[in-house]
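Written below as structure tokens is the structure these notes are about.
One chain of protein is taken out of this complex; the other chains stay put.
Up next is subunit A:
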Amino acid sequence: MPSATNASAEPAKPVFTASCHDVRYLTALLRGISFSNRATVMAHEGGLRFSVEEARTMTGDSYVHSWIFDEYEYNDPDFTQSQSQTQSSQATVVPFEIRLNTLIECLNIFGTAGLSSGSKQQHKKPRNNIGDDDDDSDRDGPLDKFFQGNTKGTGMRMSYAGAGYPLTLILAESSSGPTATCEITTFDSDPEDRLEVEIDNEDIALKVILKSSWLRDALSELDPSCEKLTFFGNPPSQSNNTSRSTPSPLFRILAEGMFGSTEMDYPNDREVVETFICQEPARFSYRFSHISKTLKALQVSIKTSLRIDSKGALGMQFLMPSGQAKEDDGTLFVEFRCIPLDDRL
């Protein structure tokens, strides 16, 4: 049900408005979950949450905190006492659906939403050569040369007026350059229809935190024809326990497919595995085609936290670059949750 863009009955205040001077970090968060085109957007006081799902088995969530934006304003459309009492600030109020790929295309309309800085440089060079003699007067203000360093990116202002209205984006590279206005059709979202994979945080069977590069190298090496991926966890062996000749590996990834299997073991080394919690030997299997959906986010992420509860529900959190100062007070992450394969089948 595409929404009407009739502006006559516009509500007084949009549900949310957000602006930022560089869309790259937002785009990276969205690209991470772009394996499915239809995303549910939930706005709340603390920011936006984009969710997608795959085959009723897997969910992907990007948490876009309000501090990623230069400005973020949220107005609860029908703020009632009862609603404010439900849970914390995470209580989602206005879910709506959008085409995620369309949003990403729009954010990248000037080709400067990629996280690699190389493409930006190429983009800028030819412009200086060609259009200068006639464009100088109205394009380059006296201060522009100071801003043309690596701060150049696409600036954005986003707003959503409420159910039935499009998500409006205004994008510009610089104050004097071209501006793009995008109206992305929104769809009603059915909260009942949403898949929620619950992870029992009280009953974690396996938890691993490691640098993303260690996991990325392992997963991207695997043949795409793999069918099944199994995570093994064993409690760290005591160093004085020398009775066993071959200690079982701390953390192992086993990939199985038509053409054989691959095993990857991670050593008990703080260089590799930052945190490892496992009380009893555990093994859980997942469909490789689902796990491989996380690769896009894994590729740009910094750290990975992987946890599996005793029923096998897998949660993978990827810490994403945020462009903020070094201190890690604010973190951006993308989370994937996946239901295990039933090993008895």
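General observations
Operating definition for what follows: a contact is a pair of C-beta atoms (placed from the backbone, for glycine too) under 8 Å apart; a residue touches a chain by one contact, two chains touch by 3 or more; residues count from 1.
The criterion applied here is as follows: contacts and distances are computed from a predicted model.
Missing chain, UniProt name from the options "Ubiquitin thioesterase", "Exosome complex component RRP41", "Checkpoint protein" or "Vacuolar protein sorting-associated protein 25 isoform X1": "Checkpoint protein".
Between the chain not shown and the residues A:23, A:184 or A:313, the one that touches is A:184. Note on the undisplayed chain: of the listed residues A:102, A:262 or A:292, the one touching it is A:102. What subunit A contributes to its contact with the hidden chain is residues 2, 5, 99, 102, 105-106, 108-112, 123, 126-127, 129-131, 134-135, 138, 166, 176-185.
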